[in-house]
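Complex shown without one protein chain; remaining protein chains in place.
And then subunit A:
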């Protein structure tokens, strides 16, 4: 047929619900000669050109629309560029069969279908046999998709939520994993058969359990609530933190608490506790502030004394009385008695300014002092910490050395003891005995030292005291 006929043929053959064979997942590799040069998939509905090159009809159609020159009725073969005007849809049966028998995975593998079939059968598999095919819900108002196997015979919407009879939880109908098919025919049966279902086996919280304390049977989901209220559970008296040692069953605890003096006094204790806590906190604050003030005061006092000594004379005397206004006034009076009024007023302002400057100086000095104090205390603390750490390390080292010495001494001790025995048994032993004598004489010293702490037949690594030392 010529190109126009071929193009027209293509337009007809489109019918819906076909699987896209090109998007299939091929299980095995296939011969590259079976592959359409355009889409690189095994040929689908092949067509043959005059030059005997074969392409999928669909690929060839799109290539023709793109590459056919407008003025001529010819089309260059995509593979060899031979101009072509005739296309044949009859291709060797052998080629078609080889393409159709390539194994593919079912397109609904993501829904759970494990089927692997030849490509030629995949359409019928999906149409007739595949239970995992997604089809629109038969209910026109429902927009969801159902797996075909979930729909079964009744052809009704499976997306309604229904209630599990035991746990009263809403489950989508299609999510019931029912073991026996007949149960699907009505909802009641499903609910009765709840026991055989996944939901019921694992998820349903309405399964029953027994309370350990009271022996009653209750639903699982109520267990927590039940334990909180179970009258048989033994629990301590409410006033246990104030010293009541009674532990009674919950049923009787009310009567106990009525008679328990600690319970009635409990609220009072509580209030006192909180008050104590807040007072302690306040105290700590006040103490800190007090310390600061005291420091400041002593600083000021010492600086004042020093400045008084330094300035000396009249002015020194005056400046020393900085805190004491009356004394200051008296000095002023003395001064004014000696001179005229103008001079006295001048002197007063001079003295006042002097006083001010001195006061400033003093405050600066006190600042500097506190600063220095803080720094000194920080350095001392740092040093202390370091030294403490060093001491701990040294302690640990000494302990480990002690352990090692003990361990080393132990065999020596044993040797010494054995050698001593030998010496008493055989006095004419020669060099060996003298050597053992040497060891035995060297042994007693350390053994005496280690003796009291070790004991004679202690294990090799006897005490934990050394380890405790290293833990520091």
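Convention: a contact is a pair of C-beta atoms (placed from the backbone, for glycine too) under 8 Å apart; a residue touches a chain by one contact, two chains touch by 3 or more; residues count from 1.
Going forward, contacts and distances are computed from a predicted model.
> When one chain of this assembly is omitted, its UniProt record names it as which of these: "COP9 signalosome complex subunit 1", "N-terminal methionine N(alpha)-acetyltransferase NatC", "E2 ubiquitin-conjugating enzyme" or "Ras-related protein SEC4"?
The chain we cannot see is recorded in UniProt as "E2 ubiquitin-conjugating enzyme".
> Pick from A:4, A:66 or A:229: which residue touches the chain that isn't shown?
For the chain that is not drawn, the touching residue is A:66.
> So one chain is hidden, and I want to know which residue out of A:78, A:107 or A:416 touches that hidden chain in the complete assembly.
A:78
> Which listed residue (A:1, A:39 or A:96) would be found touching the missing chain in the intact complex?
Going through A:1, A:39 or A:96 one by one, A:39 is the residue touching the chain not shown.
> Going by the touch rule given at the top, which residues of subunit A touch the chain that is not shown?
These residues of subunit A touch the chain that is not shown: 22-23, 37-41, 59, 62-63, 66-67, 76, 78-79, 81.
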